[in-house]
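Every protein chain of the complex appears in place save one, which is left out.
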Amino acid sequence: MDNTIVATNPSTTEAAVAEEHAHISLPQHRHHFETEEQQREAGTFGMWLFLLTEIMFFGGMFFAYLLYRNWYYDAFVVGSNQLSIPLGGTNTAVLITSGFFMALAVWAAEVRKRALLMLFLVLTTVFGFVFLGIKYVEYHEKWELHHIPGAHFDVSQFVNPKAYGLKEEPIAPDMAQKVQIYFSLYFAMTGMHALHMIIGVGILFWLMWRAQRGDFTSGYVAPIENFALYWHFVDIVWLFLFPLLYLINRHPM
Amino acid sequence: MHISQVLWQFLIKWLTASALFLREASTIAPYADALYFFLLTITVIGLVLVGTLVFGFSIRYRKERHPVAEQVEGSTLLEATWTIIPLALFLITFVWGAILYFRIYNPPTNAMNVYIVGKQWMWKAEHPGGQHEINALHVPTGRPVQLTMISQDVFHSFSIPDFRVKREVIPGRYSTVWFQATTPGTYHIFCTQYCGTNHSAMIGEVTVMNPDDYQKWTQQSTSGMSLAQNGERLFASMGCNSCHSGSATARGPNLAGVYASKLQLANGSQVLVNDAYLRDAILNPSEHITAGYAPIMPTYQGQISEDGLIDLVEYIKTLQSNYRVQQTLTTADSNQQAPTTPGAVKP
Amino acid sequence: MSEHQDPSNVTNPEHSEHHIVTPKVYAIVFVTLLFFTWLTVKAAFVNLGILNPVIALAIASTKAVVVILFFMHVKFQSKLIKMTVGAGFFTFLVLITMTLSDYISRAWGLW
Partner (left out) sequence: MSATSSTILNLPDQRTASLPKRSYLNNEDGLMSWLLTGDHKRIAILYLISITLFFFIGGAFAGLIRLELLTPQPDLVASDTYNKLFSMHGIIMVFFFLVPSVPATLGNFLIPIMLGTKDLAFPKVNLLSWYLYWIGGIFTLTALVLGGVDTGWTFTTPLSTHYLNTHVVTAAMGVFIAGFSSIFTGLNFIVTIHRMRAPGMTWFRMPLFVWSHYAASILMVLGTPVLAITLVLVALERTIGIGVFDPTKGGDPLLFQHLFWFYSHPAVYIMILPGMGVISEVVSTFSRKRVFGYTAVAFSSVAIALFGFFVWAHHMFIMGVSNYSALVFSLLTMLVAVPSAIKIFNWSFTLQKGSITFETPMLYAFGFMGLFTIGGMTGVFLGALGMDIHLTETYFIVAHFHFVMVGGMLMAFLSGIHFWWPKMTGRMYPESLSKLAAVTTFIGFNLTFLPQFILGYLGMPRRYHAYPPEFQVLNVLSTAGATVLGVGYMLPLLYLAWSLKYGAIAGNNPWQATGLEWQIQSPPLTENFIEIPIVDYEAYDYEWLAKKMEQEVTTVG
């Protein structure tokens, strides 16, 4: 009477139990899931829900960007033209490549090839580092030019570009102040993105360590698969950031 | 019978000092109260209804009287009823509330204007005639009064409960509210938006006076300089007149009669020149270039206080011709004070 | 154990067959993405007026959709996942449009 179960059909229950035992053999199988398929689907779904929160997390900043870009268009153009397309474009390509290798890593795990999986994970990480390195170069340049928002922000380059040997048209001082908003958003958005990359690279190292042990090449690919979702999502954010931040108005007026 | 002294005083106070309802001292108040009582009525009806249902069913169907429950799935008809009736009531409320909202936030065109500057933690009222008040506001009965408000620092909120009006006072942007007082007397001004340490001390008093008394008050309490005159001084001392000189060859647009006109901007859009536009054009000129002029005006962000901006705005508002501007030019050239003759704003 | 699952789960749209995407598909997607990146840079240097941001966003969205569908396997996932992705972008759209409704109409009534 202690554990009255709502089963009214004993035969199906027994069958269910038997079925469950067949699945219990795998070590990664958690006891509270009935089947591994259920576990896998739950994992994917959970990961997607987490990415949903990420969409909204970046969404707040994207809205701020939309608003201020419309309010202070000239400042955004000037700020955007301060960024280097070769660096930004390369970074986009680098990130896409990294994502490509991550996708291949999932495939390698699915077909249970440990060496390939390791190779692709390493390549993903390497390209992730290349991205972060290039980002560091870009940030460092802004630091030297006093384009970091805050107390040291300097507008002289936008008000008087000729003195700095730039071909840009000068903008009015009041608008030049608004370039700070552009750079605030630039650093907030790319900074948050870079933070996600850094977290991702950290997880990649953990995955490599586990992949080395062969954890993911015996039919259990969920961690690789779910991490790939995360990594691709970070890619997607950049795919929007690149045109929105670097390519606002590159054509001659 | 012995009643404790404290309790006794409390009861006395309860009976004498504590009103359960608020004075209606503006033309808007009765409208707001009408909606309030409508809402109060449906709330009470709703509450009585739910109460009756709960208590009624509890008595009628309590276990002693009704030992076995009858299973009922639901009733589409009943459910539709209590979906549609509340919906209808809420929609009525919405329309009513919206009408009231537009009434409170759309000032009539003939309203007299008073500027309010909020700062931590005081209210400054500036009348066009040059009366400056702190934590006080004098207004006449029977005339619509529009408040053009701005904050120097954080969000404040200007509230006069007896008038049923309230509006947030925002940093960096004018907001307006209007009322027409009906009954002479003094009423509370509260800051209702939390604004830091002395938030609860940011209170003041509106004094509502008969038009005659008000006339007397304006004459007695003027500082001698109207806002426009202050503005004229600023206009000269900040060098605005060197470009906005009104002459045909001037580098800046002619400001005479610009207020309330429609202006063609360099970016192709058309704007109505109002207080907010003038303020913004002084602080962020490059976003407000009049068509046909070069974007050469420097920004005055950080160089001029909100009070100063109000003075300038008021000055430009009153400029009907360029006569006064020319005057400031001559005086500025000769390094003299701007003219201070009161009441000579309009030539 | 599927036959003992929730009876409604047998044809449940929440379930899907597992699908392994081949490297070939990944490679095609990869090249497409690189091409679009090149395209978006080129497009930015041509003056198309109002169309510039539209095109930039359209390209970015296309890339995002391609990544979501293939790299992230959503094309082969259950309806539930597809709806989840949709819900995320829908909520973002709500945030944008409802907030913009304020910013766009602030100047109204000032004529």
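When the chains are written out, they are named A, B and C in that same order, and each has its own residue count from 1.
Just so we're on the same page, a contact is a pair of C-beta atoms (placed from the backbone, for glycine too) under 8 Å apart; a residue touches a chain by one contact, two chains touch by 3 or more.
Note that the structure is predicted; figures quoted are calculated from it, not measured.
Considering the entire complex, the omitted chain makes contact with A, B, C. Touching residues on subunit B toward the chain that is not drawn are 10, 13-14, 17-22, 31-32, 35-36, 39, 42-43, 46-47, 50-51, 53-54, 57-58, 61-64, 66-75, 78-79, 82-83, 86-87, 90-91, 93-94, 96-105, 120, 153-155, 157, 159, 161-162, 164-168, 170-173, 175, 188, 190-201, 203, 284, 301-302.
As for the chain not pictured, it touches subunit A at residues 1-9, 12-13, 16-17, 20, 30-34, 38, 41-42, 45-46, 49-50, 52-61, 63-64, 67-68, 71-72, 148-151, 177-178, 180-181, 184-185, 187-188, 192. Residues of subunit C that touch the chain left out of view are 4-8, 14, 80, 87-88, 91, 94-95, 98-99, 101-106, 108-109.
Here is the rule we go by: only the chains that are shown with their structure count from here on.
On a Cα centroid basis, the chain most remote from subunit A in this structure is B. In terms of their C-alpha centroids, the spacing between subunit A and subunit C amounts to 15 Å.
Averaging Cα coordinates per chain places subunit A and subunit B 46 Å apart. Multi-chain contact residues, meaning those touching two or more other chains, do not occur anywhere in subunit A. Contact with two or more other chains is made by no residue of subunit B. Residues 283-287, 295, 297-299, 301 of subunit B are the ones that touch subunit A when the two sit in their complex. Touching subunit B in their complex are the following residues of subunit A: 72, 74, 171-175, 177.
Residue ranges of subunit C in contact with subunit A, taken from their complex: 1, 4, 14-16, 18, 20-23, 26-27, 29-30, 33-34, 37, 40-41, 44-47, 52-53, 56-57, 59-60, 63-64, 67-68, 70-73, 77-78, 80-81, 84-85, 87-89, 91-92, 95-96, 99-100, 103.
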